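Okay, so here's the structure we're looking at.
Note that one protein chain is taken out, while the other chains of the complex remain in position.
== chain A ==
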Amino acid sequence: MEKKDIIMCRCEDVTLEDLHKKIDEGYETFEDLKRLLRIGMGPCQANTCGILIQKELAKYLDKKIENVKTHHSRPMIQGISLEKINKEIKK
C-alpha cells in the first residue's frame, strides 16, 4: 500500500505520508507531531493512534519503543456536553 493511503490517525485523517513528512522536517516527538498534525487531538484522544504512532516513530527513527513517549493524555475521558454538566449542577 502507498504511504498516502495508510491512515495513522482516523479522527483527524492523518496518513503515514503526512507523518513521515513531518518527521523528515525534524519533529521527532509525539508532542511535536500532535501539535502540527492534530494526531491524538480528536474524539478518541489517541486511544487508537497512540500506539500505532509510537511504533512508527520507533521504527522510522530507529529507536527502542521504550524510548518513544506517547502524548500526555487529558480529560475528558469521554465526551460530554456542556449542557449536561450544567443540568447536573442545577440539580
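The rule we apply is simple: a residue touches a chain if its C-beta (ideal position, glycine included) is under 8 Å from a C-beta of that chain, and two chains touch if they have at least 3 such contacts; residues count from 1.
Rule of thumb we're sticking to: contacts and distances are computed from a predicted model.
Visitor: Out of "Glycerol-3-phosphate ABC transporter permease", "FAD-dependent oxidoreductase", "CRISPR-associated endonuclease Cas1" or "DNA modification/repair radical SAM protein", flag the one the UniProt entry gives for the chain missing from this complex.
Guide: Of the names offered in "Glycerol-3-phosphate ABC transporter permease", "FAD-dependent oxidoreductase", "CRISPR-associated endonuclease Cas1" or "DNA modification/repair radical SAM protein", the absent chain's UniProt record gives "FAD-dependent oxidoreductase".
Visitor: At which residues does chain A meet the chain that is not included here?
Guide: Residues 27, 29, 31-32, 35-36, 38, 41-43, 45, 74-76, 79-83, 85-86, 89 of chain A touch the chain absent from view.
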